[in-house]
Structures are given as structure tokens and as C-alpha cells.
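Note that one protein chain is taken out, while the other chains of the complex remain in position.
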Amino acid sequence: MSAEIKAGPTEASDPGGVPQKRKAALRRFFDAATISVMPIYAFTLLFVVGPLVYMFILSFLKRAETWGVLREFTWSNYTNILKPVYLKTFYESLKLAFFTTFFVALVGYPFGYFMARLSATWKRRMMLLLMIPFWTSSLIRLYGWIIIFRANGTLDKILMGLGITQAPLKLLYTYSAVVVGMIYALVPFMIFAVYSSAEKLDWQLVEAARDLGATPWQAFITVSFRLTLPGLLSGVVLTFIPSMGLFFIADILGGNKVILVGNLIQEQLMKARNWPFAAALSVVLMILTSIMIALYRKVSGVKDLEGLV
Amino acid sequence: MKKSKIPSLYLGLMLALMYVPILLVIIYSFNESRISSVWGGWSLRWYRDLFRDRDIMDAMTNSLILATVSSLSAAVIGTLAAVGMPRANLKGKGIIEYLSTLPIMIPEIILGMVFLVYFALIRLPFGMVTLAVAHTSFCTPYVYMLVKARLVGIDKSYAEAAKDLGATEWNVFWDITLPLILPAITSGVLLAFAMSLDDVVISVFVTGVNTNTLPLKIYTQLKTGVTPKINALCTLMFAATMLIVLMSAWFAKKSVRKTERRISSEEASGIRNSVGLAR
Partner (left out) sequence: MKKLLGFAIVLALLVSLASACQKTPGAPTTGEGPQDKELNLFTWEGMFPEEVLARFEDETGIRINYSTFDFNETMLAKLEASGGGDYDLVIADDYILEAVISSGLAQKLDLSKIPNIGNVNPIYQGQFYDPNNEYTVPYGAGVQTIVYNPDAVQIEIDGYEDLWDPSLKDSLGTIANHRVINGMALKVLGESYNTEDLEVIEAAGRKLIELAPNIRVIKDDNLQDDLLSGEIDVAVMYTSQVTTAKLANPDLKVVFPKEGIGFGIMANFIPAKAPHPDAAHKFIDFILDPEVSAECFEWLRYYCTNKAADELINPDYRDFLTLPEGFNEDMEMIRVVSAEAEEVHTRIWTEFKAACGQN
């Protein structure tokens, strides 16, 4: 029975008459591995590819006068994106994403790195403490920041109470508020990424470097940092991509004044009723995202990523 | 190596900062005043209001059913795929793998919109079914990535040894692979569950007549006048999460510690890989 279910490679070495070949082909089709991937094939084709193909087609259609779409081909949704204001939106999104990613790395890298050096018990506790906020509504967590930032809010009260400032700072609805909100929402991803690569770090290497006369800083740069770089890089990707599309942070904390591609898509869908344009924007965003991921793979190397696990 | 205090201080401080917004939401759930920017003294009235709100209970039930169904479906689809993919004799594996992760990479709003139109096109009735399909679509990548990452780390010699001893493919899967990847599946399911429990944007589009979910309820209430009732709801959810986490930590302590530790690092690498897309 064991011979019967052996997978592909062994079959190639089987002595091959015609009946055997047919049998082999049949066997291949009913192969355990093949059957086990059937669900994801079916699901993906039916519920992911289907909708995406629809979106792609939609991006080449004309909008109807008031509502819906016309079945007429047009490039205009894509040429529309080239208008200065929409290009600027992409630029602004990229800018904010860079900002966010930079600060997230700044805050999250040391966190993940330090965390990897804790004892096993504390590692577990830290992980739970980081996971808990994930289980509370993300909208509500943002609402907490409103309480902090608003005029005469928590921060103002503390600062004025300490005599550091005299009047409310008017922090809510500023660019800084948006950046803080983005960092807050995305920093866990960076932490997880850095942590998982730092956790696999062989600390003896660092000690060896120290024994060879390296200063702590030199040892960090030459050994630890280089070995945790893949984690940092995947953290960067994980932060950068969602920050292009997160529209509600810019809405809620930025007072709608910071427009990202995500906001634009939402407005085109829900207010301007221009579905094809929204679809075109999404296609472009998807392409940008895919380029980011390809770039990441190139820079970090797939092997690194697998070796980490 | 001498231990510096700076790391612990940093970790403590950052963690505290992460919890400040949540803490404030909790404090304001006891605010007597209806207007959130005014503090009107301590009160439990919003909790009373919350328990009177019959829709919230329905929404809670719906959300739990939905999160369970979609995270378990994702577990089945994702695990089978991760185990079978390396050896499956099918074309386009790489492409399918890439495509199956798209739902967590494209903006939710557009995904919701295309789902709406697409479901209408294939005549799937709007309700729990459409919600479950949509949620499964973004839950599966998490499970898939986590399990896949775990499989890479497993010593293949176990399986080979078992096969040499005459074990069937199924035996190998059931007795060797599954126990080894179980922590990854568990954390994948937990993550998927959390994601499903927090989804608003997609749900808005694919929900049906009778299937309000809790996040939808929170979202619409946040939009139309934040009453501290929502704070109260979130406080209770937070308390429940804490309770579950503490309980599971307590149980885990009694069982194998090593497995637990694996879950944590699994979670971390899984989240990373979910977009890293190990190919």
C-alpha cells in the first residue's frame, strides 16, 4: 500500500509500460497531495480570482450618467489618474507610508530585539500583551487617541497641569496625529517581524564578536543587525503596504485633510459613485503593492525568509 | 554579559503607551455624560443601556458564529493546501498561492465592493453565507502562511522514517505532521478569528438582512454619535479577551510549555510571512 501513494518523483523511476503510464497518470490525479490542494484551488478561483477579474474589467468601463456602469471600453479611468491632483494623492500616500514606516522601524525594531532577549516566560507574556489589543476593535483604539489628542483632552490636561503649556495644543486633526495613529496601528507587525528573526539569533555569535574586541555597538552592527535585517525588511513591507490603504486613520485623526489612495478609492466608490475609477485606482495600488513585495524578495532573498522559520 | 536595565524600561514604557488609549476608552465607559468630551462623573448607566440593547446580543452571536465558521474553514483549506502544495502535481501552484493571498493585500473597501457585485452575479444570497465566504477569503492566507512556515522548519526525516516503516500518507499526516503543525494551525485560527471579529469594511458590503455583526454595530454607532455605550461594550469585550487569554495561559502552563513558546514565535513569523509571501 505504501508504494501506491508515493508521490511524483518516485513514479518517474517506475518501469514504464503503457498501462502503467495510464495508471500513473490516474494515480497522480488522485494523489493525496493533489486532492488536499483542491479546496484552495477551488476557493481561490471562485472567490478571489472571480471578483478580481471583475474588478479588472470594471476599471476599463465607462461610468453611467448617474449610477452604475456602461458596457463601453475606455482608457479614461487610467488617464484620469494622471491628473495632477490624483498623482499628488499617490505621492502623498507614499510620503506618509515612508514616514510611518520609518518611525515604526525606529520604535518597533528595538522592541522586537529586546523582546527576543527576554526569558521564555516573559517572551510568552509579552506576546500575549501584544496580541490583546488585536482583539479589541481597531476603531475603538483610535477613538482612544481622540480622547488623548482633542482640545482640553488628556494630553492637554497633563501638559497644562504641569505648566509646560498654557493653552490647548490643537493636536487633533493634524498630520502628526495621523502619523501617531498609523504608528500605533502598525507597530505590532514590525515587532512580530523583528522578534521572530531576533529570536533565532545565535547570541554566541555576538559574544564571540565581543571576545574578539568589538565594542557592543560594533558587535550589534556587524552581527545582530545584519542577522535581523530580513526581519526588519519584512516588517517594513508589512508596515508600508497597509499604510497605503488605511483610510479611516486619516479620516478620524486627520480630520479628512490628509488624503491617501485609500481615501480616494472610498470617496470614488461611496460619494462620487464612480466605480470604474475606483477600480482603476485599486488596480494601480495593487500593482504598486506587488512591486514592493517583489522588491522585498529581491533585496532580502527568499532563502533568508525561509531560513528564519 | 551584564544585564542592562534599559531594555526592560523601554519595553515597559512602550507597552504602557500601547495600552493608554484602551485604558481611556475604559475610563470613559463610566462617564455619566452623553457627550464624550465632557466628564459628567462616574456612572454605570451605559452598561445598563448596553444590556437593554437586544440588537447587541444578536450581533455578538452572529459575530461569534461567523468568526468560528470562517476561521475553521480557513484552517481546513489553509492547512490542507500548505501540506499538499509542495508535492501536488498541478499546474499554476505559484500563481494560485499568490492569488490566494491577495485578499489581505488589496484595500478592503474595493474587495467589499467587488464581493458585493460578484455575489450578486453568482446569485449567492446575502447573509451568513456571503459573510463567511468573504471572511474565509481573508482568513485563509493567515493559516496558510503560518502552517507553511512551520512545515519548513520540520525535520523531514521523521516522515521519511515513518514511510520506510510502512506508514501510509494518511498515517504520516495524522500521526506525525499534524501534531507538529498543530501549534501553527492554532495560532493561525486565533489570528483569523481576531481578524474576522474586527472586520467592518468588507462586512458592510456583504452582510444580509438579519446578520448585523458586532464590529458593524460598533462602526455604525461610532458614526452616529459616540455614546459611552460603545465604550462600555468595548470594555466588556476587552475584559472577556483578558479573561480568555489569562485562562488559556493558565491552562497552557499546566500543559507543555515548549509548545506554548512555539505558538508565540509562530504567530510572529506567520504575521510577517503573511505578506512576505514565502514562495
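By written order: A and B. Residues from 1 in each chain.
We adopt the following convention: a residue touches a chain if its C-beta (ideal position, glycine included) is under 8 Å from a C-beta of that chain, and two chains touch if they have at least 3 such contacts.
All of these numbers come straight from a predicted model, not from anything done at the bench.
Screening B:129, B:154, B:182 or B:242 against the full complex identifies B:129 as the residue touching the chain left out. The omitted chain makes contact with just one of the residues B:29, B:137, B:196 or B:211: B:211.
When the whole complex is considered, the residue among A:41, A:111, A:173 or A:296 that touches the unshown chain is A:173. Within the whole complex, the absent chain has one touching residue among B:18, B:67 or B:80, and that is B:80.
For chain B, the residues touching the absent chain in the complete assembly are 35-38, 52-53, 55, 62, 65, 69, 72-73, 76, 80, 113, 116-117, 119-120, 125-129, 131-132, 168-171, 173-174, 204-205, 207-212, 216, 219-226.
Within the entire complex, the positions of chain A that touch the omitted partner chain are 5, 32, 35, 39, 63-68, 80, 83, 85-86, 88-89, 92, 150-152, 168, 170, 172-173, 175, 251, 254-259, 264, 267-274.
In this text, only the chains that are shown with their structure count from here on.
Across the complex, chain A is touched by residues 1, 7-8, 10-11, 14-15, 18-25, 28, 36-37, 76-78, 80-81, 83-90, 93, 96, 99-100, 102-103, 105-111, 113-115, 117-118, 121-122, 133-134, 136-137, 140, 144, 149-150, 152-153, 163, 166-170, 173, 190-191, 194, 197-198, 200, 215, 218-219, 222, 226, 230-231, 234, 237-238, 241-242, 245, 249, 257, 260-261, 264-265, 267-269, 271-279 of chain B.
The residues of chain A lying in touch with chain B in their complex are 1-2, 5, 7-8, 28-29, 31-37, 39-41, 43-45, 47-52, 54-55, 58, 107, 110-111, 114-115, 117-118, 120, 123-145, 147-148, 150, 152-154, 184, 187, 189, 191-193, 195-196, 199, 207, 210, 231, 234-235, 237-238, 241, 245, 247, 261-262, 265-266, 269, 275, 278-279, 282, 285-286, 289, 293, 296-297, 302, 305-306, 308-309.
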